[in-house]
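This report concerns only the one structure given below.
Every protein chain except one is present and positioned as in the full complex.
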Amino acid sequence: MAKTEIKIGGFGGQGVILTGYIIGKAASIFDGKNATMTQAFGPEARGSACSAQVIVAADAILYPYVKRPQIMVIMSQEAFTKFSPQLDPNGMILIEEELVDPKGLPPTVKVFGIPATRIAEELGRKIVLNIVMAGFFTAVTGIVSKDAMRKAIESSVPKGTEGLNLLAFEKGYEYGLGKVQAQ
Amino acid sequence: MAKTEIKIGGFGGQGVILTGYIIGKAASIFDGKNATMTQAFGPEARGSACSAQVIVAADAILYPYVKRPQIMVIMSQEAFTKFSPQLDPNGMILIEEELVDPKGLPPTVKVFGIPATRIAEELGRKIVLNIVMAGFFTAVTGIVSKDAMRKAIESSVPKGTEGLNLLAFEKGYEYGLGKVQAQ
Amino acid sequence: MPVRQREKPFGFPKPETPHGEIVILEERCKGCGFCIEYCPHDVLVLSKKFNAKGYHPPEVVKAELCVDCGFCRMICPEFAIYTYELKTGEKP
Amino acid sequence: MPVRQREKPFGFPKPETPHGEIVILEERCKGCGFCIEYCPHDVLVLSKKFNAKGYHPPEVVKAELCVDCGFCRMICPEFAIYTYELKTGEKP
Amino acid sequence: MKADPKGVLTGSHYIDGDHACCEGALASGCRFVGGYPITPSTEVVERFARRAPMVEGAHFIQMEDELAASIAIQGAVWAGKKAMTVTSGPGFSLMMEHIGLAVMTETPCVFVDVQRGGPSTGLPTLPGQADMMQARWGSHGDYEIIALSPNSPQECFDLTIDAFNLSEQYRVPVMFMMDECVGHMMERVVIPPADRIEITPRRYTALPPGEYLPFKPGPDMIPEMFKAGDGYRLHITGLTHDFKGYPAMNPEVQEQLVRRLVDKIRLSEPKIRRYEEDGVEDADVVVVTYGITSRVAVEAIEAARKRGIKVGMLRLVVVWPFPEPRIFELACRGKAFVMAEMNYGQIFYEVERSVRGRAPVVLAGHGGGTVHNIDDIVKKIEEAHRCLS
Amino acid sequence: MKADPKGVLTGSHYIDGDHACCEGALASGCRFVGGYPITPSTEVVERFARRAPMVEGAHFIQMEDELAASIAIQGAVWAGKKAMTVTSGPGFSLMMEHIGLAVMTETPCVFVDVQRGGPSTGLPTLPGQADMMQARWGSHGDYEIIALSPNSPQECFDLTIDAFNLSEQYRVPVMFMMDECVGHMMERVVIPPADRIEITPRRYTALPPGEYLPFKPGPDMIPEMFKAGDGYRLHITGLTHDFKGYPAMNPEVQEQLVRRLVDKIRLSEPKIRRYEEDGVEDADVVVVTYGITSRVAVEAIEAARKRGIKVGMLRLVVVWPFPEPRIFELACRGKAFVMAEMNYGQIFYEVERSVRGRAPVVLAGHGGGTVHNIDDIVKKIEEAHRCLS
Amino acid sequence: MSVLSELQKASLSPTPDFHPENHPMDDFLRMDRMPHIWCSTCGIGVSVNCFAKALEKCQIPLDQVVVVSGIGCTGRVAGYVKVDSFHTTHGRAIPFATGMKLANPKLKVIVFSGDGDIIAIGGNHFINAARRNIDITVICVNNFNYAMTGGQLASTTPEGSVLSTSPFGSYEFPFNLPFLAESVGAVYVARWTSLHVYNQTVSMVEALKKPGFSFIEVIAPCPTIFERQQKMGDGLDRLRWYCENSDIRNGASTKDVDIRLRDRMVVGKFVDVERPTYLEAMNAHYRERLGSKYKDYEG
Partner (left out) sequence: MSVLSELQKASLSPTPDFHPENHPMDDFLRMDRMPHIWCSTCGIGVSVNCFAKALEKCQIPLDQVVVVSGIGCTGRVAGYVKVDSFHTTHGRAIPFATGMKLANPKLKVIVFSGDGDIIAIGGNHFINAARRNIDITVICVNNFNYAMTGGQLASTTPEGSVLSTSPFGSYEFPFNLPFLAESVGAVYVARWTSLHVYNQTVSMVEALKKPGFSFIEVIAPCPTIFERQQKMGDGLDRLRWYCENSDIRNGASTKDVDIRLRDRMVVGKFVDVERPTYLEAMNAHYRERLGSKYKDYEG
């Protein structure tokens, strides 16, 4: 594996940054690869960042920003409009399928959709939609190992919510496996 | 005339700086020479300066400080102790003779004394002792013209005190003339 | 929700008689609900629709009760709502 | 000079009975006159002599009146004067 | 001396440069931070604020402004703590007077500047590298400091320890020159066990009160230190002072004191010097760079190599004092230089000066806001290469 | 434009450099001074405080600190006044953030720094020349300023006028770098009649509101100005901003804006350049110097000439931007350089850089507190001369 | 409270060039910069709205109005109001405004900025400008934190507040701003919350009309940070809280109006006294001392 560039977009409150963080942490701490995560800040720093960028590679990562992501995880239409043009034409895009209508993509792009918000709501906490998405990402992309992701989630979410989050992860993961097998 | 270096010393309140200022102004503004005056400051700037240095020259003055004064005007014993060693052995020293005992000078130095304080007191304002001294200086050294000094005094002392100050100047000047003739 | 103490704590004046026409600039709205909550005559409610920014703007439900008090206009952080006085019987 | 209002405005305590011996470190003195002016028993006066700095230090004129109140010591900006208690009859 | 395990969060962490800097400080024994929030540096103090209550003897205070922050730490140092303050451009500008104070009183402490785009409020959330000369020259009067520049979160940890150690070693404020990109980038940071972290202890005097002179230089030009409360009852002043620490305002003492302050760093340059070279020996063109730009430069160098140019890199880890002799040496060997930095020429001038006309020097610079475009550096490498022929 | 006679005290005066600077400011139309006392600069504002009530439209305010002083003047400038602030090292350090603001907002104004011995509180009543690099680099981010250095009270008058004029011409803060010696020295100062004093008016736009863009550069890279209250209703910010003056935080606008701020001065160096040469053409050794040191250097040069060395002098009147091309030209002609300044090497580095290895450069420097010992400069001239052979 | 009923009457009726798609205050805003950056339910926009209304009421020509801000969320106000407006450095809006006002006393200068800006880093300028009675109006949106930088402790943060630099709750005592302002000589001091839009507006009108240093503290929600960290809901919840928990006590002794995190809060107009402004005092003083030689300074 050379270098994989991942971009995650959505609106504030969807946990975009945490998703990026978990992927980066899983790859770098638990999978023994290298992973660099950066994020876009609004004016000064009011937590208005709504995109996260992760680069995963076996070798050292030098250039810190994502130039042409091979993988995108998109959770809002606005983010789709803003970011999808940057996607590698041979890349893949993972979308929250009830919030994003993936129109206008080159035909070479692989699109995987998941109703992550609904799944999260079914689990009783809409807030875990990003973890559902992370599970989905793990299954679909194979960039990080499932085990590493589970560990990254366990060590990153607030104490007491590990169970719920791992459940959300599994839901997303299973949904992803299904999608992959379907293709 | 090449360059004449003058140092004036005394204690705070004797008007040391004003004396230097008047000499400098007379030479530079009214006699058409060049004159650079500098003063020593205490810690920060509380007006505790007690020496003034004037360089008078026909040509441009470059080095700003007095290195080896040819003329000293000394109004206190402390100043005498501190400054007299710097005096050019062929120079002259003008002293407030009731306050300064000019011991230990090389025999080549010319000493001129005046009881400036007493003369000032006789004029009713002890504060003009420095102007008495300025008059004395004018007569004895000839570095600046009498006329220039009178103009410098007139334009430098507080309004309303010009008469008294010019009188003080004349007293000192006369006293000086007497001394010079005596020698 | 607690009992509203409208008159007292934030001292806006007694509604007067004029009748107000309400203009809502929906695209500016950020759905804060301030105008809805503090309209003294409950003229407004949160609409179901989204504007382009993804917020629910207010919707006029009891237009006839608006007294043009201007509170909604004053409290709107987005300059997204205002009213003006309608002469009796007038419809804009 | 105005009437001295010693007791009141700067509230130092009533003189007590002990007798004080006064030490003046003349060379430190800057002749401010504070000790002289505010000694409650006018024990001190300005001397005629000069110290090396050119100031007139105080001089004890009514040693026997000193009650060791310490005011002179406390008000001296130069740490130039102090007193200590003499046991009755003692002379240092 | 080994690090105190209480402050060392041994393990692998996925954190950003700001957080890593905080951990580096804790590991190196820093127990006092006086801060004032400013993007993109705030996370350093935020982490310290959260960690302090759990690390014995550690205290965080958010001061009312940067003036206060930059002198509160000096009070803490003289009371015995290791201390730092953290800021970005506008705040750094406000700290200049107190950098001078720390220099003059030889107070070991660390100033972290997470650089953003400037001048003035500029680009608060975007990276810059334009405070490098300020770090060296921003306070009045003549002095020397030490400045380091990390290029990854891991280095933010590692070099913060070095910053503290150098500061104690030389009794000089050390400038830790990060940038927004490094500060906000998350990567794996490995924190070793405490007993593998080397710490320079404060150089306290062993002499008893009375014998000890607080500004009498030791053999390496550096005086030993004392702290308040130890019974020395000494005086410290920002005025020109003698060995006793007493104000002595005359040109002779000034010459003695300030020349030493300057020379203790200048003459130690060979010891403080730290840079990384890659492929410099047989290179035609050497790219000099530091901080985040050094990572981008590597990609440019690889690209240029592919185009057949022999390019090497000299990455400054310690930026001040500047390794002038090494640059000159390389210049003498006929190499051309590209200075890659996020500004319109700062360290570039140092390189220009150091080559003494022996080599072309080309600036690959821009105003900040993002890292370099790799092509831009490549073009400059080509330009420098053309100069050679 | 000619000076307004109201501020011009035509005649011959026996005053010190501080007072002369104040008169220069008044003559050049300065009608607002925000100050904070500090030795040895205080006399400038003291005189202004005394003169202001008698000069129509002039106002002096002593602010609560230097931060306030250095921004109050910028408020005054945008309200239509010409304005300056006055300080010395420690206060200058506190003004650094606002120098950056003036640069970014292109606010014409003058910062007077009467240099004393540093660093820190240093030698408050004695001269220094060690804020020269600070004047250029003391604020964060990349920028350029103009700096002048007078060597006599007369020049304190004359060059203050130039400082204001350059500031208006280039819309840049101008640093007026005096020193304690020049500031406190009394000499004859001749103030010409108002109609012989040339004043650069503020470059107000003639465009009506709506058409005028406050940061759109003119042909010389400099935008025209407006003032508050004139109906333009525009916005000024220290953030990176576009032609409209609106914040635009992205690398492209940053590049456009900050590069222009830098280039408007760099590219104008040939026009701003000002130095005095004496005997340089046939000299073997050129003494580069500025401010009070230039007067002392003349004596040293005369002494060295007596010893048979051909010495010339290049005295910098404008120190920043630095006349690098001229130094290089002289270096190419085989001359050696002595840099005489009251510090341990500041402008020295610029000379070193500019000669590009073509000439030896020797520093005649010291820590301040008094002017150079003439012999010390002579020795350095001899040393430089020896390098030639 | 006559201004209040006046305000009421001012509620507008359509003019001939009436465009329903524009807000009557659009003229006062830089519409080409909208939408502004303030979060939904943030209180800053409310105060800008009140300020627009107050200016209208005062009938000061907008060409003469200057708004000066420092740095912060509130500091962005200068960027949105279509008057001559200056976005200066963090904490230094007041001395900039001082220079501007003194250079041209005809200008109406308003400082509009945040609590951190005005009274943490800018504290010294605040107290000295008030002391001098510089004729400016200072509107301080107090959201109890440094919002722009992501929510740190401020000099106004009530004890016990959780913020990023007080992660376990703050233990510092906050300033009581009206007390401080009065102690240094402000001639007009009022405090309102974002809910008190009429009162805020009335105070702004009074402050703008009053010569001298006037100060209005507006307690405003910062839902994104402060309210979220304190688990106080969003700005609307906070307005409801203000509604229930604020007591209007005009003329209350400023000593008694300090704010605690969860206690009732006193709002009102606390100080309204007469004192010559800096320039009035100066002109009077110079007239007396210098006599006819002196011409009144008018900029």
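Note that the chains take the letters A, B, C, D, E, F and G in the order they are written out, and that residue 1 is the start of every chain.
The rule is short, and it goes like this: contacts are C-beta pairs under 8 Å (C-beta built on N, C-alpha and C of every residue); 3 or more make two chains touch, one makes a residue touch a chain.
Note that the coordinates shown come from a computational prediction; the quantities given were computed from them, not determined experimentally.
Asks: Any idea which of G:Pro174, G:Pro223 or G:Gly299 touches the chain not displayed?
Replies: Once the missing chain is taken into account, the touching residue is G:Pro174.
Asks: May I ask you to list the residues on chain E that touch the chain which is not drawn?
Replies: Chain E touches the chain not shown through residues 31-32, 34, 53-54, 56-57, 59, 61, 63-65, 67-69, 71-81, 83, 97-98, 101, 228-239, 246-247.
Asks: For chain F, which residues lie in contact with the unshown chain of the complex?
Replies: 35-39, 42, 45-46, 49-50, 53, 60, 62, 64-66, 90, 120-121
Asks: Spell out, residue by residue, where the missing chain touches chain D.
Replies: Those residues of chain D that touch the unshown chain are 1-2, 4-5, 8-13, 16, 18, 20, 23, 25, 28, 30-34, 37-38, 53, 55, 68-71, 73-80, 82-85, 92.
Assume only the chains that are shown with their structure count from here on.
Asks: Once you count every C-beta pair in contact for both, which comes out on top, B-F or C-G?
Replies: Here the pair linked by more C-beta pairs in contact is C-G.
Asks: Between chain A and chain B, what is the separation of their C-alpha centroids in Å?
Replies: Result: the chain centres lie 87 Å from each other.
Asks: I need the residues of chain G touching at least two other chains; which ones are they?
Replies: Those would be 39, 87, 89, 91, 148-150.
Asks: Indicate the residues of chain D shared as contacts by at least two other chains.
Replies: none
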